[in-house]
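Heads up, one of the protein chains got dropped from this complex, but the rest are sitting where they should.
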Amino acid sequence: MSGPLAQYLVLAALLFAIGLAGALSRRNAIVVLIGIELMLNAANLNLIAFWRYGPNPEALEGVIFVIFSIGIAAAEAAVGLGLIITVYRHFKSTSVEEFGELKG
Amino acid sequence: MLGAGLAKGMRETARNFIGSYLEYERLTTVEYPEEKIPAKETARQFPFLVYDGDDPEAGLRCVGCQICEKECPPQCIYIEKSKEKKPDHMGKMQLYPHTFDIDISVCMSCQICVEVCPFEAIKMDTEFEYSTTDRFGGLLADKHMLAKSNEHYNRIHPTEASAVDAKRKNDREVAAAKAKAKEEAAKAEAAKSKTDG
Amino acid sequence: MQSAFYILALLTIAGALGAMNFKRLVHCVLSLVVCFAGLAGLYLNLNAQFAGLVQLLVYVGAVAILVVFAMLLTRNAEDAPQNAGSTDWYLGLGVASMVFLILAFAVQGSELGAAETGKLSDPSVKAIGKSLMTTYVLPLEAMALLLTSALIGAVVIAKGPEEGGKP
Partner (left out) sequence: MLENIFVVAKQSVMGFLSGFLPEASLPFISSFLSIAPILGIFPLLFALTTIFERKGLGRIQNRRGPNRVGIPMTDIRIAGFGQFIADGIKSLTKEDIVPSSADKLIHFLAPVALIIPVLLMFSVLPFGKNLVPLDMKNGLLFFFAVGAASELSIFMAGWSSRNKYSLLGAMRAIAQMISYEMPFILSSLVVVMAAGSLSLVDIAEAQTGGIWNWHVFTPWGLLGMILFFIAAMAEANRSPFDLPEGESELVAGYFTEYSGFKFAIFFMAEYLGLFAALSVWITLFFGGWNGPFGQYSLLPSYLWFMLKLVLCIFFIIWIRGTMPRIRMDQLMNFAWKFMLPMCLINLLGAGSGYYIRQTFPQSPLAGWFFEWLVVGTALFWIWLELGDRIAGKALTQKREYRYADQ
């Protein structure tokens, strides 16, 4: 497959891979969260690209899906950062290695 | 109601805004170099030397006693006494200052020189516009710059100056009376010695 | 439109790489903002105006600011050293490149008809709003509930125990 849709899909794949690499290899919990946000955004880009170059752009599924996804990402960021702040209060660090001690 | 206080405040500021164009008295400031607020009677800026009569050289009240020089906290006064004497207003022979300099840039307007002067010779002026482009020479006031007439003193501090004038007049009268009494006593002494002798 | 795509794609990828690789957390966040702005530009390029502007409003205006706040509240951890060359790093890089290669091959080899739609549809906000209120009203309500609970949850988590009271 080639053409504009493939371009967007490859770009989204690259974005997803960068986010994944960051989320797996960085230690700071905030950076891990940023990586997860990047992966979510890659998915959003896919949705929009499929909607635009798909067979039926008159239907609004793609855009609506993205709007919901953005809303969920905002909620996720708020809760995730709240958790990070709480853990920081306890361990005085935001390194994900500390988080391992949380297991019961 | 929320906002009522704001409306009240805005009415007040609007009244100020319009009023400041209509009523001159509302303005609390003047446009300085063109307009000036006359100095208050109790204002004090920098010292000056008082002289009586028309001749600043002859009428200078200062006798060069150097008390002010010693008392001045920032030490901005420099005095050199004269060699010869001349009579003061009571006829007593006194020295006078040969040199009398005040460094205005150092003076802190504390008025201690005025407080300590026993001859009512140094007073505080209300003049403050001494700005100059010459930082060192321009702010060093010498005897000629400092000497100002008793009329000037009466004009800027009328209450204080009239008290000083009355006191000096009284001093003069007392001195004259004393001199007269002394003269009479001397005359009587002479007459007595004449009758005796 | 093609040159705009390349510029925006470059901006997005550069921003994403920066967000994952800078040492300072603040630089990561600012780089992330560049990435988000690039994505918003891509959405606009794809004629999804509403989605692009919402992306800008929510991600740049809210999520990035939230991350900034979290960063400022956890200030001691500002300079977390990155362990380049450790096992974690190799693992992350390896998995990520595998994922990318698989996805890229899948996309290239896909038989999916790349429907070159001639007409550009530009959905009006009215249409989006109407379908949100009719077809998708249930997800919308669920979303509202989720956001409310997330708001309350975040406040409860981050507020911590009451001062002087019981923990």
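Chains: A, B and C, in written order; residue numbering restarts at 1 for each.
Just so it is clear, contacts are C-beta pairs under 8 Å (C-beta built on N, C-alpha and C of every residue); 3 or more make two chains touch, one makes a residue touch a chain.
No experiment lies behind these values; they were computed from the predicted model shown.
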Touch partners, limited to displayed chains, of the chain removed from view: B, C
Residue in contact with the excluded chain [from B:Ala14, B:Met108 or B:Ala166]: B:Ala14
Residues from chain B at the interface with the omitted partner, ascending: 1-3, 6, 9-10, 12-14, 16-17, 19-21, 26-29, 31
In chain C, positions touching the absent partner: 26-27, 30, 33, 37, 40, 49-50, 53-54, 56-57, 60-62, 64-65, 68-69, 72, 122, 124-126
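The criterion applied here is as follows: only the chains that are shown with their structure count from here on.
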Euclidean distance of C-alpha centroids - chain A vs chain C, Å: 5
Inter-centroid spacing, chain B versus chain A (mean Cα positions, whole Å): 83
Intercentroid distance (Cα basis), chain C paired with chain B, Å: 80
Residue numbers on chain C that touch chain A, as the complex places them: 5, 9, 12-13, 16-17, 19-21, 25, 28-29, 32, 35-36, 39, 42-43, 46-48, 50-51, 54-55, 58-59, 62-63, 66-67, 69-71, 73-74, 76-77, 80, 82-83, 88-89, 91-93, 95-97, 99-100, 103-104, 107-112, 114-117, 119-121, 123, 127-128, 131-132, 136, 139, 143, 146-147, 150-151, 153-155, 157-158, 160
Chain C-facing residues of chain A, complex: 1-11, 13-28, 30-31, 33-35, 37-38, 41, 44-45, 48-49, 51-55, 57-58, 60, 62-64, 66-68, 70-79, 81-86, 88-89, 92-95
